[in-house]
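Missing here: one protein chain of the complex. Every other protein chain is in place.
Letters A and B mark the chains in the order given here, with residues in each chain numbered from 1 onward.
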Amino acid sequence: MSVYPYLIAVWLFGVGLWGVINSRNYLHLIMCLMVVQASTYVLLLSIGYVNHGTAPIYQGISTKALVVDPIVQALTLTDVVVEATVVALLLGLVVQASKRFGSIDPDAIVRMRD
Amino acid sequence: MSQLAPLAVAVPLVVAAVLGIGHAVLGRIVADIVAVLTAALTLVMTILLLIHVGPGYSVYWFGGWHPRAGVAIGVAFQVGAIGAGLAAFVSLLMVLALVYSTRFIGVQAPRYHMLMLTFMAGMVGFCLSGDLFNMFVLFELMSVSAVALIGYRIQQQSALEGALNFAVINMIGAFLFLIGIGLVYARTGALNLAQIGATLAHAGNDRVIVIAFTLIVSAFLIKAAVVPFHFWLSDAYAVALAPVCLLLAGAMSEIGLYGIARVYFSAFAPAIAPQGTSALRTILVAAGLITALGGAAMALVEDHLKRMLAFVTISFVGVFLFGAGLLSEDGVAGTSIYVLGDGFAKALLFACVGILQNRLGAVGQRRLHGRGRPLCVIAASFFAGGLLISALPPFGPFLGKSMIDDAALKQGLDFVPPLLMIISALSGAAVLRAGARVFLGWGESHDEERDSADEETSAETEQLYDHTPAVMLIPTIALLAGAIGVGAWYGMADLATTAAHTFVDVSAYRAAVFGGARQLGAASSAAPAWFDYVYCAGAVVLAVLIAALGLFSRRIGAAAERLVRAAHVGMEPIRRLHTGRVGDYAAALALGVGILAALMTLTLG
Partner (left out) sequence: MRRGRLIVGGLGVLLVVAAFAWACTGLHAFGHGTTRYGEMVARATVPQRAATNAVAAVTFDFRGVDTLGEEFILFIAVIGVSILLRSLRSETSEEETHIAAAGPRGSEFSRWLAAGLVGPVAVLAAYIVAHGALTPGGGFQGGAILMAAVAAIFVGGEYVVLLTIRTSATWLDIADALGAAGLVVLGFGGLIAAGTFFQNFIDKRTSGLLTGGIIPLANIAVGLEVAGALLTVVAELLDQRLLSTRT
C-alpha cells in the first residue's frame, strides 16, 4: 500500500497518546511522549522520500541527480536534538518530584496533595 | 528600518546568551538593569516597526533569500499592523514585569532574566513571523521558557505539578502542530504562509488540508487554553511567580488566538472560504462562548486568588475566540482592542495579587479576609481592575467589547450581546467579591468555596514586606493607566479597524510576498452606540449585584442563601473534573481534538 509508512506514523502517535493518558509512572509517561515525537519524525521523513533518490549530498554525484527532499530532513534533525533536551527538562521535573513525594506515580502525588 | 524585525528577536536572544556567558560574575543589579533595558529596547523597536508598517505589510527575508520563480526558499518575517501591535504589547508587559520582579528575593540572577528574555523573543518573533515552521520553532521557544519559568520556584510542591502538567500538555500540542505542518508541506510543498495560500487558492480543499488545519488550530487552542484544553492553566497560574502570571495572562493566551487568525487568514482561507466559512465560524463561536461561560462560572466558586484569576483569563480567552471566530474584519478589530484593554486589566489584577502575596504571605480569600485593609492603593487598583473587566464605560475593555458586540450584531447573532453581558458580569463579580473580602473585610469568613488555599502557597519572597516597594507599585499603576487609556481615545478603534482590514485580506498578504499591485486603504469604525453603553453599564451593575449576593447572602435572606448554595452544588461536578492529574488532562485533550476533527471533517471536508 503506498500510504503504509504514513499509517505507521499514525499508529505510533495513537499508541503514544494512549500511553500518556493511562500512565501510572511519570517515566513511562515521558517515554510515551517520546513515542509521539518519533511518530512526527516518521511522518516528516516519509513525506520527503523519493523513489530511487539518493541522499542530498553532492559528493561525487552530479547536481542534477535525483535526491530525496532535504527540507524535511533539516526540519527533523534540529528537532531531534532539541526535543531530547526538553525531555531532559521533564526528567529533571520528575527527579524533583521523586525527591519531594517519594513516588513517581501521578495518582499517588495528587492524592498526597489533597 | 525593516531591519528592526529580525533585531527585535535577535537582540533579546543575544543578550540572554551574553548573560549566560557572564553568569558567574554578574550580580543581581546588573542583570536586572540589562534585562529591563533590553526589553525596553525591544519595545521601542516594535513600536517603530508598527509605525513603519502602517496599513500594509513589511516582508523581511532572512539570509537574503528572496523568492525565485514563485517559490519562497527562505524564511520570512511578514510584519503587519496587528502582529507588530501585539509584539509591542508583549514587550511593554515584559518591561513592566521585569521592573516588578526586581525586588523578588527568590529570583536567581541571571537565569531568571535569561528565561524572561527568551520568552519575550519567542513571543515577539511568533507575532512577526510569516513562515509556518518558523512559527513552530518560536512557539516551542515560548513554551519551553514558560515551563522553566512556571517551575521556577521548585521548592514548592505544587509548582512541580503545575509545571509538569503544563509541559506535557503543551508538548502534545507542539507535536500536533508539527504533524499539521508535515501534512501541509506534503500537500503544498511550501512552508511560507503566503505561498501556502497561493497554492491552496488553485488546489482547493481536500482531506489533508482539513485535518492539517484542525491539528494546527488544536495546537493553538491548547496554548490559548480554550475548553476542553484549558485544564493546565489553572494549575500553572496557581504556582507561577506573579510577574510570570502577568505575562502569561496578558500575552501568551492571546498569542495562541493570534496564531489561529494568522494561519487562517493567510494560508487556509483560500481553501476553506467561502463554502466552509459559516461552518468554521459556528464552531469557533460555539467554542468561544462555552469557554467564556465555563471560565466565568468556575471563577465564581474559586477561593484561591490566582486560580480565580486563571479562570477569569480563560473566560476572556473565550470571548477573544468568539470575536476572532466571527472571521470578519470587525471581529478581528474588536478583539484586538479588547485584548489590549483586557490584557492590561488582567495584568493589573495579577500584579495586585503578587503584592498581596508579598505583603501578607497568603493567596486564599479566606486566609486574607480583611487583612488587606491597610493597602489602600492596591485596594483601589484591584477594584478598578474588577470594574474594568466588567467593561465599565468608557474605558479600554468597554471599547473592545462594544466593537465585538457590534460585529456580532452585524452577523445576525442577536443573542450574543446579552450573553456577553452576563459573562463579563460573572467574571467581574468574582473579582469584586474577592476584593471586598480581602480589602474591606466584608462577607463571612467561612463561605462555601472549597478551601484550595490550603495548598502550600507561601510568600514568593522569603520575607514579608511592611510596605509596598515602589518598583512593584509603579508597574501596577502603569497597567491601570494602560487599561483606562486604551479606550480613552476613539481613534484607537479606527487604527484597529484599518489594521484588521489588512489582516483579513488574503490577497494583500500574498501580494506583499510575490508582488502585485494592492491598494490598502484605511478603514474606520463606528463609535459605540447607545445600546453598547447600556449593555456594558448593565454588566457592571450586574457584577456588583452578584458580588453583593455572594458576600451578604446570609444577611439578605434564606432564598438568597439557597441560591448561592445551589450554585456551588451545581458547579461541583465541573469542579471535580479539574483533578490535577495529567492523564485526565490528556484524555480531555484527545477527546477535544477528536471532536474538533470530526466536526471539521463533516462540515468542511
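Keep in mind that, in the parts below, contacts are C-beta pairs under 8 Å (C-beta built on N, C-alpha and C of every residue); 3 or more make two chains touch, one makes a residue touch a chain.
All figures in this text were calculated on a predicted structure; none of them were measured in a lab.
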| item | value |
| --- | --- |
| Of B:Ile47, B:Ile477, B:Ala537 or B:Ala590, the one touching the omitted chain in the full complex | B:Ala590 |
| Candidates B:Ala17, B:Ile33, B:Ile51 or B:Ala566 - the one touching the absent chain | B:Ala17 |
| Missing-partner contacts on chain A, residue numbers | 2-7, 9-11, 13-14, 17-18, 21-22, 43, 46-51, 55-59, 63-64, 67-75, 77-82, 84-86, 88-89, 91-93, 95-96, 99 |
| Hidden partner chain, residues of chain B it touches | 3, 6-7, 10, 13-14, 16-21, 23-24, 60-65, 68-69, 71-75, 108, 111, 114-115, 118, 121-122, 125, 133-134, 137-138, 140-141, 144-145, 147-148, 151-152, 154-155, 179, 183, 185-187, 189-191, 206-208, 210-212, 214-215, 579, 583-584, 586-595, 597-598, 601 |
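Criterion: only the chains that are shown with their structure count from here on.
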| item | value |
| --- | --- |
| Chain B-touching residues of chain A, taken from the complex the two chains share | 13, 17, 20-23, 26, 29, 33, 36-37, 39-40, 43-44, 47, 71-72, 75, 79, 82, 86, 89-90, 93-94, 96-97, 100-101, 106-107, 109-110, 113 |
| Chain A-touching residues of chain B, taken from the complex the two chains share | 133, 140, 144, 147-148, 151, 154, 157-158, 160-161, 163-164, 167-168, 171-172, 175, 178-179, 181-183, 185-186, 191, 455, 579-583, 586-587, 590 |
